[in-house]
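Of the protein chains in this complex, all but one are displayed in their positions.
We call the chains A and B, going by the order they appear; numbering starts again at 1 in every chain.
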Amino acid sequence: MLRYIFKRAISLIISLCLASIIIFAVVEIAPGDPASFMLGINAQEDTIAALRAELGLDQDKLSRYFTWVTGMIQGDFGTSYTYRSPVAEMITERIWVSLPLALYALLISTLIAFPAGIYAATQRGKSGDLVVMGATQFGIAIPNFWFAMILVVIFALKLRWFSAGGFVEWENGIFQSIKSLTLPAIALALPQASILSRVMRSALIETLSEDYIRTARAKGFGKRAVIWRHALRNALIPVLTIIGLQFSFLMAGAIIIEQVFFLPGLGRLVFQAITQRDLIVVESVVMLLVFAVITVNFIVDVTYAIADPRLRRRV
Amino acid sequence: MSILTVKNLQLKIGAESILESISFRLDQGRILAMTGESGSGKSMTALSIIQLQPKNAKLEGEIFFNDQEITKKNEFELCKIRGAKIGMIFQEPMTALNPVKTVGDQIRETIILHTTKNKRSAEKETLKILERVGLSPATEFKKRYPHELSGGQRQRVVIGIAIALKPAIIIADEPTTALDVTTQAQILALLKKLVTEDNIAMVLITHDLAVVADMADEIAVMQNGVIVEIDETPNLFQNMKHPYTRSLFAASKHLVDLPVTKVESDALLTIKNVTCRYRLARTKIFSKSDYFTAVSNVSFDIKNGERVGLVGESGCGKSTLTRAILGLEPIYEGEINVDNQNILKATSSTRKNIQVVFQDPYGSFNPRHKVSTLIKEPFFLIKDPLEVKNIEDKIEKVLEDVGLSATDKNKYIHEFSGGQRQRIAIARALIIKPKLVIFDEAVSALDVTVRAQILDLIAKLAAEYGLSYLFISHDLSVIRSITDRCLVMKDGKIIEEGTTKKVLEQPQNAYTKTLIEAAPKLPTFQTEL
Partner (left out) sequence: MRSGSLIFGVLLSALVVIAAGVSFLWVPFDITQLSIPNKLQPPNEIHWLGTDHFGRDILSMIMIGARTSLAVALLAVGIGVFIGVPLGLIAATRKNSVIDEVIMRTNDLIFAFPSLVIAILITALFGPGAMNAIIAIGIFNIPVFARVSRGAALSLWQKEFILAARVSGKSDLRISAEHIFPNIANLLIVQGTIQFSLGILAEAGLSYVGLGTQPPIPSWGRMLADAQTMVSFAPHLAIIPGTAIIITVLGLNLLGDGLRDFLDPRVRKSRE
């Protein structure tokens, strides 16, 4: 078991290194010099050069890369070109919006998907199943930003239950903060819940057709007991991977939703940084998101090994 | 009073009749065998007794367990009977057990489900059961997961689950079909012991007539969902009434008429001191990998015209050896020569002399190709344009040689039965007229009547085409009927060889003796057919 974790950890570190190289390369290859972008079309040559020196852009790519990476390991994510403030601070502020939003959306998604998927699997082929399948088909087809717009029209503009956008800081009241995250979380959760329901349903149906379920029935377990005692635990294994993937997607996928709802999260940060050619911020935030995804995958892999003893011996 | 009485059981799925007029009685302490070929309805009968037939199947008739009619009982009452009063053993022990729970857990939960015992006393009970089925020390085995046990050990666990609550009836559906011959003997002995000790009534379902003869007090022969004959064992074997029973028995005892062939003195295939090994997955990150030696210093020859058998149980290395002979497996030490050419360096002119027929009639063919495309694939090895002329005629001829018709070449493989597919496999192997054919468990997946026909076909065609062959099988009766000489393989080594007659009647090696003894035999008392 320990060897399994060890090998996965090595994999994680290698992936992070490769990811950092790729991110750095993509951003650096892009056309357009941040300094001239910031100063505008009419800027003088030497002003641009001075700014470049100040931002450290005149150093060669290799040393800039190493400065960036070694900095990140120590927690220093560099200094924003646009705002001249530490990127680490900007990230910490925004994380308090993006992380809760992702978790909130994940919670809603799971709370809907699990009962729906289990119900559909037990009612397979009957009308209950068809209803769930039909609903999820729609859920997957709806673009989440469009759904967000509809939600705002109905619940914010017409019913006035929620505000149309903006985020209430955590210090000003937890309840208000959660309220301002609710419509965005629902918008994000809709397609995810639809996908997760289907995954839950098919994982459970697959598990229920296994031979050991037949053995359990032959032992005397009733249909319901078989689902709870035997099938669900085994069916959860593939479902867990999807939840892990969804969490990663929610952290990053909220980029558009944060625009719609004017939420000061990581997505909005990286979007603005892209438009402002604030390369350092872009690189660092993307690196952080990739780190989050890879780490979540690692956790899921380890959970797999705990749940499925067949994986423990193989390295 | 019979513990189990089945009256006029009928099972239908849609309009199709699966079982019809099934009736029998069973008393405690007796074993009733239900035998027949695939599709005869044996497994469906077993499932129907405990009311676990498929949801869309309609069941009619009566089943009396302990004088209570159980087909009309509700699910709650049936759950109390299943596992506690009627135990079930299924065929595939690997998939019958939950892979994420320990075997101890799986036995214990049956006890807790049906009794009021607490966890500790259920635990003690579990240990006793593990000992009873021969998994000792029980304290070690209860912690194991199914994938950590061998096939035979898993089946013992399944048996342990079935007998945990001392049921009155056990239904065993092909309990040993997936096991090796030696393991099969052990499991059958265990079942017999338990039946006697606990006075259990057992329904034993198996397609193997020899197993039936060994184990059963009473035999029911099934065909197409109907019991065609049912009688006490000795009566049945002495006095078979139904023609199907007779043909089944004849096929099981079938001895192929091996025509006398001329054996050349020169060797066609020479295997010299061959060792094959492969790397195991590393269990420690920084240690060197271990190797598993699948084939160890094997040497033998096959001369032109010889019909040689290779006997071995699963894991003995025969599959690796087969692939090595075909040039598909790297050889660590030693040499394999076909027609004096090293197989690993051979060109297609040498390779075209060896062909192979595989075990699985369903996996041996690309489902998207027509039969003609499938059969002519070996022509890829023929570079001489003269030989490649008239391929269509050659396809038609070989199809007729194997007992099918020329028009079959335009059909798709899923339109054929298992036996017919093996005929097509043989056609594919013979079409380029090789000198040597390897039959790798080629009849093991076939029903007994079909098996007899295919063996006859192989013997006939071998003589017509002037073939030599290497016939690999775990089934001694097949080896006996179709080979002149045989070799016995165990753990990668050839441990005995000689003429088939001598090896099977006067074995020298202890393992060979165990194999021969373990194989269930058909009784010799029967009327002339």
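Going forward, a residue touches a chain if its C-beta (ideal position, glycine included) is under 8 Å from a C-beta of that chain, and two chains touch if they have at least 3 such contacts.
Keep in mind that this is a model prediction, so the values were computed, not measured.
Note that the undisplayed chain, when the full complex is considered, contacts A, B. Within the full complex, the residue among A:2, A:41 or A:141 touching the omitted chain is A:141. Note that of B:356, B:427 or B:478, the residue touching the chain absent from this view is B:356. Screening A:113, A:263 or A:286 for touch with the missing chain picks out A:286.
Those residues of chain A that touch the chain absent from the view are 11, 14-15, 18-19, 22, 26-27, 30-32, 130, 133, 137-138, 140-143, 145-146, 149-150, 153, 157, 248-249, 251-253, 255-256, 259-260, 267, 270-271, 274-275, 282, 286, 289-290, 293-294, 297. Although one chain is hidden here, its contacts on chain B can still be listed: residues 323, 326, 328, 348, 351, 354-356, 358-360, 363-368, 377-381, 414, 428.
The criterion applied here is as follows: only the chains that are shown with their structure count from here on.
Here the spacing of chain A and chain B, counted between their Cα centres, is 50 Å. If you check the complex, the residues on chain B that touch chain A are 50, 52, 75-76, 79-84, 87-88, 90, 92, 95-100, 109-110, 113-114, 145, 147, 158, 161, 281-285.
Those residues of chain A whose C-beta lies close enough to touch chain B in the complex are 3, 6-7, 210-212, 214-223, 229-230, 233-234, 307-310, 313-315.
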